[in-house]
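Read through the structure below, which is laid out as C-alpha coordinates, and then see the notes.
Only one protein chain is missing; all other protein chains are in place.
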Amino acid sequence: MGDITHVPTFVVELFGITLTVNYLTVFNTWAIMATLIVLAFIVRGRIKETPGPVQRVAELYISAMDNLTRETLETTSRAYFPLVATMFAFLLLCNWWGIIPGFEEPTKDLNTPLSLGLMGFFLTHTASIRAKGIGLYLKEYTHPFFIMAPLNVVGELAKVVSISFRLFGNIMGGAIIITVVSWMVYSVALPPFLYAFFGMFVGTVQAFVFTMLTITYIAVATK
Amino acid sequence: MDPVAVSLIVKAMYALGAAFAVGFGAVGPGTGMGLNAASAVEGMGRQPGTSSDLFRIMLIGQGATSTPPTFALVIAILLLFGMGDATYLVQGFAGLGAGISIGAASFASGLGSSLPASMACEAIARQPHLRRPFTTLMLVGQALSQTPLIFALLVSFLLIFLPASPDAGILQYVARISAGICMGFGSIGSSIGSGLAAELAIVGIRHHREPEKASGPITRTMLLGLAVAQSPSVFALVISFVLLLTI
Partner (left out) sequence: MDGITGVELIRAAALLGAGMSMGFGAIGPGIGEGFAAGKACEAIGRNPDQAGLLTRTMLVGQAVSESTGIYALVISLLLIFVVKG
(Lines give C-alpha, C1' and ligand atoms only; values in the text may rest on other atoms or scores of the structure.)
Protein backbone atom coordinates (compact mmCIF):
# COMPACT_ATOMS: atom_id res chain seq x y z
CA MET A 1 0.00 0.00 0.00
CA GLY A 2 2.87 2.34 0.72
CA ASP A 3 3.91 2.34 -2.92
CA ILE A 4 1.05 4.73 -3.81
CA THR A 5 2.91 7.71 -2.47
CA HIS A 6 6.39 6.46 -3.32
CA VAL A 7 7.97 8.16 -6.34
CA PRO A 8 11.14 6.60 -7.76
CA THR A 9 13.44 9.48 -8.67
CA PHE A 10 17.05 10.34 -9.24
CA VAL A 11 18.60 13.76 -9.12
CA VAL A 12 20.91 15.17 -11.81
CA GLU A 13 23.15 18.22 -11.44
CA LEU A 14 23.35 19.88 -14.85
CA PHE A 15 25.16 23.22 -15.30
CA GLY A 16 24.29 24.18 -11.75
CA ILE A 17 20.60 23.33 -12.15
CA THR A 18 19.21 20.47 -10.08
CA LEU A 19 16.90 18.23 -12.09
CA THR A 20 14.75 15.58 -10.45
CA VAL A 21 13.79 12.80 -12.85
CA ASN A 22 11.14 10.13 -12.30
CA TYR A 23 12.95 7.38 -14.19
CA LEU A 24 9.94 5.04 -14.23
CA THR A 25 7.89 7.62 -16.16
CA VAL A 26 10.74 8.24 -18.59
CA PHE A 27 11.27 4.52 -19.16
CA ASN A 28 7.56 3.82 -19.68
CA THR A 29 7.13 6.80 -22.02
CA TRP A 30 10.04 5.65 -24.19
CA ALA A 31 8.69 2.08 -24.18
CA ILE A 32 5.30 3.37 -25.38
CA MET A 33 6.90 5.47 -28.10
CA ALA A 34 8.93 2.46 -29.25
CA THR A 35 5.77 0.33 -29.32
CA LEU A 36 3.96 2.92 -31.41
CA ILE A 37 6.83 3.18 -33.90
CA VAL A 38 7.12 -0.60 -34.21
CA LEU A 39 3.34 -0.88 -34.69
CA ALA A 40 3.47 1.79 -37.38
CA PHE A 41 6.22 -0.10 -39.23
CA ILE A 42 4.32 -3.39 -38.97
CA VAL A 43 1.19 -1.81 -40.43
CA ARG A 44 3.22 -0.06 -43.13
CA GLY A 45 4.83 -3.31 -44.22
CA ARG A 46 1.47 -4.98 -44.66
CA ILE A 47 -0.32 -2.45 -46.84
CA LYS A 48 -1.86 -4.31 -49.78
CA GLU A 49 -4.54 -3.80 -52.41
CA THR A 50 -6.96 -6.07 -50.51
CA PRO A 51 -6.58 -5.11 -46.85
CA GLY A 52 -5.84 -7.76 -44.25
CA PRO A 53 -7.13 -7.55 -40.66
CA VAL A 54 -4.23 -5.37 -39.43
CA GLN A 55 -4.63 -2.90 -42.24
CA ARG A 56 -8.38 -2.80 -41.75
CA VAL A 57 -8.01 -1.84 -38.08
CA ALA A 58 -5.44 0.82 -38.96
CA GLU A 59 -7.67 2.25 -41.72
CA LEU A 60 -10.62 2.31 -39.34
CA TYR A 61 -8.57 4.28 -36.81
CA ILE A 62 -7.20 6.72 -39.37
CA SER A 63 -10.59 7.41 -40.95
CA ALA A 64 -12.24 7.89 -37.55
CA MET A 65 -9.56 10.40 -36.56
CA ASP A 66 -9.82 12.10 -39.95
CA ASN A 67 -13.58 12.51 -39.54
CA LEU A 68 -13.12 13.88 -36.04
CA THR A 69 -10.58 16.53 -37.10
CA ARG A 70 -12.55 17.43 -40.21
CA GLU A 71 -15.76 18.02 -38.24
CA THR A 72 -14.06 20.11 -35.58
CA LEU A 73 -11.42 22.08 -37.51
CA GLU A 74 -13.08 22.18 -40.95
CA THR A 75 -10.63 23.94 -43.33
CA THR A 76 -7.36 23.58 -41.41
CA SER A 77 -7.91 19.93 -40.53
CA ARG A 78 -5.08 18.60 -42.74
CA ALA A 79 -2.42 20.47 -40.81
CA TYR A 80 -3.51 19.13 -37.43
CA PHE A 81 -4.51 15.60 -38.40
CA PRO A 82 -1.07 14.00 -37.69
CA LEU A 83 -0.95 15.66 -34.27
CA VAL A 84 -4.47 14.53 -33.34
CA ALA A 85 -4.04 10.94 -34.51
CA THR A 86 -0.67 10.56 -32.80
CA MET A 87 -1.78 12.22 -29.58
CA PHE A 88 -4.83 10.00 -29.21
CA ALA A 89 -2.85 6.82 -29.95
CA PHE A 90 -0.12 7.84 -27.49
CA LEU A 91 -2.56 8.73 -24.70
CA LEU A 92 -4.60 5.58 -25.29
CA LEU A 93 -1.51 3.42 -24.97
CA CYS A 94 -0.36 5.46 -21.92
CA ASN A 95 -3.66 4.90 -20.11
CA TRP A 96 -3.78 1.20 -20.97
CA TRP A 97 -0.13 0.64 -20.13
CA GLY A 98 -0.75 -0.20 -16.46
CA ILE A 99 -2.69 -3.32 -17.45
CA ILE A 100 0.60 -5.03 -18.35
CA PRO A 101 2.01 -6.36 -15.08
CA GLY A 102 5.14 -4.56 -13.95
CA PHE A 103 4.53 -1.40 -15.95
CA GLU A 104 3.03 1.90 -14.81
CA GLU A 105 0.96 4.46 -16.65
CA PRO A 106 3.13 7.50 -17.50
CA THR A 107 -0.04 9.62 -17.25
CA LYS A 108 -0.11 8.78 -13.52
CA ASP A 109 2.79 11.24 -13.23
CA LEU A 110 1.54 14.83 -13.51
CA ASN A 111 4.52 15.76 -15.69
CA THR A 112 3.28 13.81 -18.72
CA PRO A 113 -0.20 15.41 -18.97
CA LEU A 114 1.24 18.79 -18.02
CA SER A 115 3.80 18.74 -20.82
CA LEU A 116 1.17 17.63 -23.34
CA GLY A 117 -1.12 20.37 -22.04
CA LEU A 118 1.65 22.98 -22.43
CA MET A 119 2.27 21.74 -25.97
CA GLY A 120 -1.41 22.25 -26.73
CA PHE A 121 -1.27 25.72 -25.15
CA PHE A 122 1.63 26.87 -27.34
CA LEU A 123 0.06 25.31 -30.44
CA THR A 124 -3.24 27.07 -29.76
CA HIS A 125 -1.65 30.46 -29.35
CA THR A 126 0.67 30.16 -32.35
CA ALA A 127 -2.28 29.06 -34.45
CA SER A 128 -4.30 31.98 -33.17
CA ILE A 129 -1.57 34.52 -33.96
CA ARG A 130 -1.03 32.96 -37.39
CA ALA A 131 -4.73 33.06 -38.22
CA LYS A 132 -5.57 36.55 -36.94
CA GLY A 133 -2.32 38.47 -36.79
CA ILE A 134 -0.71 39.73 -33.60
CA GLY A 135 -2.87 42.85 -33.34
CA LEU A 136 -6.22 41.11 -33.40
CA TYR A 137 -4.84 38.37 -31.14
CA LEU A 138 -3.82 40.88 -28.47
CA LYS A 139 -7.04 42.81 -28.91
CA GLU A 140 -9.07 39.75 -27.98
CA TYR A 141 -7.65 39.85 -24.47
CA THR A 142 -9.37 43.17 -23.85
CA HIS A 143 -12.72 41.62 -24.67
CA PRO A 144 -15.32 42.71 -23.49
CA PHE A 145 -13.61 45.61 -21.61
CA PHE A 146 -10.01 46.65 -21.16
CA ILE A 147 -10.19 45.87 -17.42
CA MET A 148 -10.90 42.20 -18.14
CA ALA A 149 -7.42 41.58 -19.60
CA PRO A 150 -5.87 40.01 -16.45
CA LEU A 151 -8.90 37.73 -16.07
CA ASN A 152 -8.60 36.59 -19.68
CA VAL A 153 -4.90 35.80 -19.20
CA VAL A 154 -5.69 33.78 -16.06
CA GLY A 155 -8.47 32.01 -17.96
CA GLU A 156 -6.03 30.95 -20.70
CA LEU A 157 -3.54 29.62 -18.15
CA ALA A 158 -6.32 27.84 -16.26
CA LYS A 159 -7.08 25.83 -19.40
CA VAL A 160 -3.65 24.20 -19.17
CA VAL A 161 -4.18 23.38 -15.50
CA SER A 162 -7.64 21.92 -16.01
CA ILE A 163 -6.81 19.83 -19.08
CA SER A 164 -3.73 18.24 -17.51
CA PHE A 165 -5.11 17.73 -13.98
CA ARG A 166 -8.21 16.07 -15.41
CA LEU A 167 -6.16 13.33 -17.07
CA PHE A 168 -3.76 13.03 -14.13
CA GLY A 169 -6.54 12.88 -11.51
CA ASN A 170 -8.55 10.24 -13.30
CA ILE A 171 -5.63 7.91 -14.03
CA MET A 172 -4.17 8.41 -10.55
CA GLY A 173 -7.59 7.77 -8.97
CA GLY A 174 -8.01 4.56 -10.94
CA ALA A 175 -4.54 3.38 -9.94
CA ILE A 176 -5.23 4.17 -6.26
CA ILE A 177 -8.55 2.30 -6.29
CA ILE A 178 -6.92 -0.75 -7.91
CA THR A 179 -4.05 -0.75 -5.38
CA VAL A 180 -6.32 -0.36 -2.35
CA VAL A 181 -8.87 -2.95 -3.45
CA SER A 182 -6.08 -5.42 -4.26
CA TRP A 183 -4.67 -4.82 -0.78
CA MET A 184 -8.09 -5.38 0.82
CA VAL A 185 -9.03 -8.59 -1.04
CA TYR A 186 -5.43 -9.94 -1.18
CA SER A 187 -5.49 -9.68 -5.02
CA VAL A 188 -8.09 -12.46 -5.29
CA ALA A 189 -10.74 -11.80 -7.90
CA LEU A 190 -11.77 -8.16 -8.27
CA PRO A 191 -8.65 -6.40 -9.66
CA PRO A 192 -8.97 -7.70 -13.27
CA PHE A 193 -12.46 -6.19 -13.52
CA LEU A 194 -11.22 -2.95 -12.02
CA TYR A 195 -8.40 -2.88 -14.59
CA ALA A 196 -10.97 -3.42 -17.32
CA PHE A 197 -13.07 -0.51 -16.05
CA PHE A 198 -10.45 2.04 -15.02
CA GLY A 199 -7.77 1.06 -17.52
CA MET A 200 -9.76 0.40 -20.65
CA PHE A 201 -13.00 2.37 -20.25
CA VAL A 202 -12.02 5.44 -18.23
CA GLY A 203 -8.61 5.51 -19.94
CA THR A 204 -10.20 5.58 -23.40
CA VAL A 205 -12.73 8.25 -22.43
CA GLN A 206 -10.08 10.48 -20.86
CA ALA A 207 -7.69 10.09 -23.82
CA PHE A 208 -10.55 11.08 -26.11
CA VAL A 209 -11.52 14.05 -23.93
CA PHE A 210 -7.92 15.29 -23.84
CA THR A 211 -7.48 15.06 -27.62
CA MET A 212 -10.92 16.52 -28.28
CA LEU A 213 -10.30 19.49 -25.97
CA THR A 214 -6.92 20.24 -27.55
CA ILE A 215 -8.39 20.46 -31.05
CA THR A 216 -11.44 22.34 -29.80
CA TYR A 217 -9.21 24.97 -28.20
CA ILE A 218 -7.32 25.27 -31.51
CA ALA A 219 -10.60 25.50 -33.44
CA VAL A 220 -11.97 28.22 -31.14
CA ALA A 221 -8.70 30.19 -31.23
CA THR A 222 -8.47 30.26 -35.03
CA LYS A 223 -12.07 31.26 -35.64
CA MET B 1 -5.49 13.84 29.94
CA ASP B 2 -5.96 10.60 31.76
CA PRO B 3 -6.50 7.46 29.63
CA VAL B 4 -10.02 6.76 30.93
CA ALA B 5 -11.27 10.13 29.76
CA VAL B 6 -9.61 9.67 26.34
CA SER B 7 -11.25 6.29 25.77
CA LEU B 8 -14.63 7.75 26.72
CA ILE B 9 -14.17 10.56 24.21
CA VAL B 10 -13.21 8.00 21.55
CA LYS B 11 -16.35 5.97 22.28
CA ALA B 12 -18.47 9.10 22.04
CA MET B 13 -16.94 9.94 18.66
CA TYR B 14 -17.62 6.42 17.38
CA ALA B 15 -21.24 6.75 18.48
CA LEU B 16 -21.52 10.13 16.77
CA GLY B 17 -20.07 8.67 13.59
CA ALA B 18 -22.52 5.76 13.62
CA ALA B 19 -25.42 8.14 14.25
CA PHE B 20 -24.39 10.41 11.40
CA ALA B 21 -23.95 7.45 9.03
CA VAL B 22 -27.46 6.09 9.43
CA GLY B 23 -29.25 9.23 10.56
CA PHE B 24 -28.12 11.39 7.68
CA GLY B 25 -27.65 8.51 5.27
CA ALA B 26 -31.26 7.35 5.52
CA VAL B 27 -32.80 10.70 4.57
CA GLY B 28 -32.03 10.51 0.86
CA PRO B 29 -32.96 6.87 0.21
CA GLY B 30 -36.11 7.21 2.33
CA THR B 31 -37.32 10.23 0.37
CA GLY B 32 -36.31 8.62 -2.89
CA MET B 33 -38.12 5.35 -2.28
CA GLY B 34 -41.23 7.28 -1.27
CA LEU B 35 -41.13 9.31 -4.50
CA ASN B 36 -40.64 6.09 -6.42
CA ALA B 37 -43.74 4.57 -4.83
CA ALA B 38 -45.64 7.80 -5.52
CA SER B 39 -44.91 7.68 -9.23
CA ALA B 40 -45.78 3.97 -9.36
CA VAL B 41 -49.12 4.62 -7.67
CA GLU B 42 -49.82 7.55 -9.98
CA GLY B 43 -49.09 5.33 -12.97
CA MET B 44 -51.39 2.61 -11.69
CA GLY B 45 -54.19 5.14 -11.28
CA ARG B 46 -53.73 6.24 -14.87
CA GLN B 47 -53.26 2.77 -16.41
CA PRO B 48 -54.65 0.07 -14.12
CA GLY B 49 -53.75 -2.58 -16.72
CA THR B 50 -50.03 -2.07 -16.12
CA SER B 51 -50.22 -2.37 -12.35
CA SER B 52 -48.45 -5.74 -12.07
CA ASP B 53 -45.55 -4.47 -14.23
CA LEU B 54 -45.38 -1.24 -12.26
CA PHE B 55 -45.39 -3.07 -8.95
CA ARG B 56 -42.47 -5.23 -10.07
CA ILE B 57 -40.46 -2.28 -11.40
CA MET B 58 -41.16 -0.31 -8.23
CA LEU B 59 -39.84 -3.16 -6.09
CA ILE B 60 -36.72 -3.61 -8.26
CA GLY B 61 -36.03 0.13 -8.16
CA GLN B 62 -36.54 0.36 -4.43
CA GLY B 63 -34.35 -2.70 -3.91
CA ALA B 64 -31.49 -0.99 -5.71
CA THR B 65 -32.16 2.28 -3.87
CA SER B 66 -31.87 0.52 -0.52
CA THR B 67 -28.23 -0.43 -1.18
CA PRO B 68 -26.82 2.93 0.10
CA PRO B 69 -28.53 2.82 3.53
CA THR B 70 -27.46 -0.81 3.85
CA PHE B 71 -23.82 0.23 3.40
CA ALA B 72 -24.35 3.01 5.95
CA LEU B 73 -25.82 0.46 8.34
CA VAL B 74 -22.79 -1.83 7.86
CA ILE B 75 -20.40 1.00 8.76
CA ALA B 76 -22.55 2.02 11.73
CA ILE B 77 -22.57 -1.55 13.06
CA LEU B 78 -18.80 -1.84 12.55
CA LEU B 79 -18.36 1.39 14.50
CA LEU B 80 -20.68 0.34 17.32
CA PHE B 81 -19.04 -3.08 17.73
CA GLY B 82 -15.53 -1.68 17.28
CA MET B 83 -16.11 0.82 20.09
CA GLY B 84 -14.63 -1.43 22.76
CA ASP B 85 -11.26 -1.85 21.02
CA ALA B 86 -10.74 1.82 20.24
CA THR B 87 -8.35 3.43 22.66
CA TYR B 88 -6.48 6.22 20.88
CA LEU B 89 -7.89 9.61 20.07
CA VAL B 90 -6.90 9.26 16.41
CA GLN B 91 -9.26 6.28 16.12
CA GLY B 92 -12.10 8.43 17.40
CA PHE B 93 -11.50 11.00 14.66
CA ALA B 94 -11.23 8.20 12.09
CA GLY B 95 -14.56 6.73 13.24
CA LEU B 96 -16.29 10.10 12.98
CA GLY B 97 -14.76 10.59 9.53
CA ALA B 98 -15.95 7.14 8.40
CA GLY B 99 -19.48 7.97 9.53
CA ILE B 100 -19.51 11.33 7.73
CA SER B 101 -18.12 9.78 4.56
CA ILE B 102 -20.65 6.96 4.21
CA GLY B 103 -23.53 9.06 5.61
CA ALA B 104 -23.23 11.88 3.08
CA ALA B 105 -22.56 9.44 0.24
CA SER B 106 -25.58 7.32 1.14
CA PHE B 107 -27.80 10.41 1.32
CA ALA B 108 -26.82 11.49 -2.18
CA SER B 109 -26.73 8.14 -3.84
CA GLY B 110 -30.12 7.15 -2.44
CA LEU B 111 -31.59 10.35 -3.82
CA GLY B 112 -29.74 9.93 -7.11
CA SER B 113 -30.68 6.33 -7.73
CA SER B 114 -34.35 6.99 -7.02
CA LEU B 115 -34.56 9.52 -9.87
CA PRO B 116 -34.31 7.00 -12.76
CA ALA B 117 -36.55 4.56 -10.84
CA SER B 118 -39.35 7.14 -10.54
CA MET B 119 -39.00 8.12 -14.17
CA ALA B 120 -39.04 4.45 -15.23
CA CYS B 121 -42.34 3.90 -13.39
CA GLU B 122 -43.86 6.97 -15.00
CA ALA B 123 -42.61 5.95 -18.44
CA ILE B 124 -43.79 2.34 -18.20
CA ALA B 125 -47.28 3.52 -17.23
CA ARG B 126 -47.46 5.48 -20.47
CA GLN B 127 -45.55 3.14 -22.83
CA PRO B 128 -45.85 -0.35 -21.33
CA HIS B 129 -44.43 -2.09 -24.43
CA LEU B 130 -41.04 -0.41 -23.82
CA ARG B 131 -40.56 -1.76 -20.32
CA ARG B 132 -37.41 -3.66 -21.27
CA PRO B 133 -35.23 -0.66 -22.36
CA PHE B 134 -36.62 1.45 -19.51
CA THR B 135 -35.72 -1.17 -16.92
CA THR B 136 -32.22 -1.63 -18.37
CA LEU B 137 -31.54 2.12 -18.35
CA MET B 138 -32.91 2.42 -14.82
CA LEU B 139 -30.62 -0.32 -13.51
CA VAL B 140 -27.54 1.02 -15.35
CA GLY B 141 -28.25 4.51 -14.03
CA GLN B 142 -28.70 3.26 -10.49
CA ALA B 143 -25.47 1.25 -10.63
CA LEU B 144 -23.56 4.30 -11.89
CA SER B 145 -25.15 6.53 -9.29
CA GLN B 146 -23.81 4.17 -6.65
CA THR B 147 -20.20 4.18 -7.89
CA PRO B 148 -19.27 7.22 -5.72
CA LEU B 149 -20.92 5.40 -2.82
CA ILE B 150 -18.49 2.51 -3.32
CA PHE B 151 -15.59 4.99 -3.20
CA ALA B 152 -16.98 6.37 0.06
CA LEU B 153 -17.34 2.85 1.45
CA LEU B 154 -13.70 2.21 0.54
CA VAL B 155 -12.60 5.35 2.40
CA SER B 156 -14.76 4.43 5.41
CA PHE B 157 -13.24 0.94 5.59
CA LEU B 158 -9.74 2.39 5.34
CA LEU B 159 -10.51 4.93 8.07
CA ILE B 160 -11.73 2.19 10.38
CA PHE B 161 -9.02 -0.37 9.65
CA LEU B 162 -5.90 1.77 9.13
CA PRO B 163 -3.51 1.02 12.00
CA ALA B 164 -3.54 3.78 14.61
CA SER B 165 -0.43 4.85 16.47
CA PRO B 166 -0.65 6.18 20.03
CA ASP B 167 1.66 9.13 19.31
CA ALA B 168 -0.43 10.58 16.46
CA GLY B 169 -0.68 14.35 16.68
CA ILE B 170 -3.27 16.93 15.77
CA LEU B 171 -2.31 16.66 12.10
CA GLN B 172 -3.40 13.02 11.95
CA TYR B 173 -6.62 13.82 13.83
CA VAL B 174 -7.57 16.53 11.38
CA ALA B 175 -6.43 14.52 8.34
CA ARG B 176 -8.71 11.59 9.24
CA ILE B 177 -11.83 13.68 9.68
CA SER B 178 -10.97 15.82 6.67
CA ALA B 179 -10.63 12.71 4.46
CA GLY B 180 -14.12 11.65 5.57
CA ILE B 181 -15.65 15.06 4.82
CA CYS B 182 -13.87 15.22 1.46
CA MET B 183 -15.06 11.83 0.21
CA GLY B 184 -18.54 12.08 1.71
CA PHE B 185 -19.48 15.47 0.33
CA GLY B 186 -17.40 14.96 -2.80
CA SER B 187 -19.59 12.05 -3.83
CA ILE B 188 -22.85 14.02 -3.59
CA GLY B 189 -22.53 15.76 -6.93
CA SER B 190 -21.56 12.74 -8.99
CA SER B 191 -24.28 10.57 -7.45
CA ILE B 192 -27.12 13.01 -8.04
CA GLY B 193 -25.73 13.93 -11.46
CA SER B 194 -25.62 10.29 -12.57
CA GLY B 195 -29.21 9.79 -11.42
CA LEU B 196 -30.31 12.90 -13.31
CA ALA B 197 -28.57 11.72 -16.46
CA ALA B 198 -30.24 8.30 -16.34
CA GLU B 199 -33.62 9.93 -15.70
CA LEU B 200 -33.23 12.21 -18.73
CA ALA B 201 -31.98 9.28 -20.82
CA ILE B 202 -35.29 7.51 -20.18
CA VAL B 203 -37.07 10.71 -21.27
CA GLY B 204 -34.93 10.62 -24.41
CA ILE B 205 -36.10 7.12 -25.32
CA ARG B 206 -39.70 8.21 -24.82
CA HIS B 207 -39.32 11.04 -27.32
CA HIS B 208 -37.57 8.94 -29.95
CA ARG B 209 -39.33 8.35 -33.27
CA GLU B 210 -38.53 4.63 -33.17
CA PRO B 211 -38.06 3.92 -29.47
CA GLU B 212 -37.10 0.29 -30.12
CA LYS B 213 -33.88 1.41 -31.82
CA ALA B 214 -33.12 4.27 -29.43
CA SER B 215 -31.65 2.53 -26.44
CA GLY B 216 -28.29 1.70 -28.08
CA PRO B 217 -27.07 5.21 -29.02
CA ILE B 218 -28.67 6.82 -25.95
CA THR B 219 -27.05 4.35 -23.56
CA ARG B 220 -23.68 4.88 -25.27
CA THR B 221 -23.87 8.66 -24.88
CA MET B 222 -25.05 8.30 -21.29
CA LEU B 223 -22.14 6.03 -20.37
CA LEU B 224 -19.65 8.38 -22.05
CA GLY B 225 -21.12 11.39 -20.26
CA LEU B 226 -21.20 9.64 -16.92
CA ALA B 227 -17.59 8.49 -17.19
CA VAL B 228 -16.73 12.21 -17.26
CA ALA B 229 -19.32 13.13 -14.62
CA GLN B 230 -17.77 10.64 -12.18
CA SER B 231 -14.42 12.40 -12.20
CA PRO B 232 -15.19 14.95 -9.42
CA SER B 233 -15.77 12.03 -7.07
CA VAL B 234 -12.52 10.41 -8.29
CA PHE B 235 -10.70 13.67 -7.45
CA ALA B 236 -12.26 13.60 -3.98
CA LEU B 237 -11.00 10.04 -3.61
CA VAL B 238 -7.47 11.12 -4.59
CA ILE B 239 -7.48 13.91 -1.98
CA SER B 240 -8.85 11.54 0.68
CA PHE B 241 -6.08 9.05 0.03
CA VAL B 242 -3.40 11.72 0.05
CA LEU B 243 -4.78 12.94 3.39
CA LEU B 244 -4.89 9.41 4.83
CA LEU B 245 -1.57 8.09 3.59
CA THR B 246 0.87 11.00 3.50
CA ILE B 247 0.03 12.84 6.72
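For clarity, chains are labelled A and B in written order, and residue numbers in each chain start from 1.
Going forward, a contact is a pair of C-beta atoms (placed from the backbone, for glycine too) under 8 Å apart; a residue touches a chain by one contact, two chains touch by 3 or more.
Quick caveat: nothing in here was measured; it's all calculated off a predicted structure.
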With respect to the chain omitted from the figure, which of B:G82, B:P128 or B:G225 is a touching residue?
B:G225
Using the definition of touch stated at the top, determine which of B:G25, B:G43, B:P69 or B:G204 touches the missing chain.
B:G204
Footprint of the hidden chain on subunit B, which residues?
1, 148, 169-171, 173-175, 177-201, 203-209, 214, 217-218, 220-222, 224-226, 228-229, 231-233, 235-236, 238-240, 242-243, 246-247
List the residues of subunit A that touch the chain left out of this view.
71-72, 158, 161-163, 165-166, 169, 208-209, 212-213, 216
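The rule is simple: only the chains that are shown with their structure count from here on.
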What is the distance, in whole Å, between the centres of subunit A and subunit B, each centre taken as the mean of its C-alpha atoms?
31
Which residues, counting only subunit A, touch subunit B once they are in their complex?
1-2, 4-5, 166, 169-170, 172-174, 176-177, 180-181, 184, 201-202, 205, 209
For subunit B, which residues count as touching subunit A in their complex?
151, 154, 157-158, 224, 227-228, 231, 234-235, 237-238, 241-242, 245-246
